[in-house]
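Take this structure, written in structure tokens, and hold onto it; I'll ask about it next.
Right, subunit A next:
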Amino acid sequence: MRKTFDAELVELSHELTAMGTTTQDAIDLVTASLTQGKAEGAKATIAMRNTMDQMERDIENRCMSLLMRQQPVARDLRTISAAMKMVTDLQRIGDQAANIAEISLLIAESGDKPDVPQEIVAMSRQAGLMVRQAIAAYVDRDENTARAVINLDDVVDDLFVQLKKILVERIASRADHSDRSVDLIIIGKYLERVADHAVNIANWAIFCVTGEIQ
Partner candidate 1 sequence: MNAILKTENLNLWYGQNHALKDINLEMPQNQVTALIGPSGCGKSTFLKTLDRMNDLVPTVKIEGKVLYRDQNIFDPQVDVTWLRRHVGMVFQKPNPFPMSIYDNIAYGPRTHGIRNKKQLDEIVEKSLRGAAIWDEVKDRLKKSALSLSGGQQQRICIARALAVEPDVLLMDEATSALDPISTSKIEDLIAELKKSYTIVIVTHNMQQATRVSDRCAFFLHGELVEADDTEKLFSVPKDKRTEDYITGRFG
Partner candidate 2 sequence: MEHLSLRRRVYDRGLRGLLYLCAALTVALLVFMIGYVFYRGLGGITWEFLTTQRSLIRGTDGILPNILNTLYIILLSMVIVLPLGVGAAIYLTEYATNHKLVSLIEFATETLTGIPSIIFGLVGMLFFQQILGFKYGILGGGLTLVIMILPTIVRTTQESLKTVPQSYREGALGLGAGKWRMVRTVVLPNAVDGIVTGCILAVGRIVGESAALLFTAGMGSVVNNFFDALTTSSGTLSVALYVYVNENGDVQSALAVAAVLMVITLVINLLAALAGSRLKNK
């Protein structure tokens, strides 16, 4: 029963997964371009923003049309309304990646090869993982995975605290590099925001399963 509707819901999951993967790719790419000081990766990340905007619109349109045609209730209503909220978070993550890319492009074009602290790489990896897992939790209706994602946020926060400490020391010791260090702090803050959005997504995944809003 409700074959068409079910097929559309599966399609919606696929689209969200694809968008999640794209955001994770964008974060990876921009981090790589930052550490290697290359402009191409940064430019590509900025370009990905358009793709992600398109993905966001597609998912929103599908949700609207499902609401209109199927008048979902219960689990179906939660699945679709969660998707509409999640897609906004995903799009914000894309924005953050693009913001990082802009800074990284400036650095690359200045010709410097900055000394990127390990914490930034770790934060980027964690945040990317959180995004993917949060989406997976939604698709699989897996509350435990979603809660694990929420817990990972503390790890990212800790990394950010450490990063800040390192960079503050750097500014203190090498005043001529303070400009770059401030850039890196801002990037760290962006990554920390990415993790926060991943937490939001995980919360919507939990809502989808239990009906409870955190």
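Regarding selection, all candidates are chains of the complex that A comes from, given by their letters.
As a convention for this text, a contact is a pair of C-beta atoms (placed from the backbone, for glycine too) under 8 Å apart; a residue touches a chain by one contact, two chains touch by 3 or more; residues count from 1.
Not measured: the values here are computed from a predicted model.
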Touching candidate for subunit A, same complex, options 1 or 2: 1
Contact footprint of candidate 1 on subunit A as seen in their complex: 1-2, 5-6, 71-78, 210-211
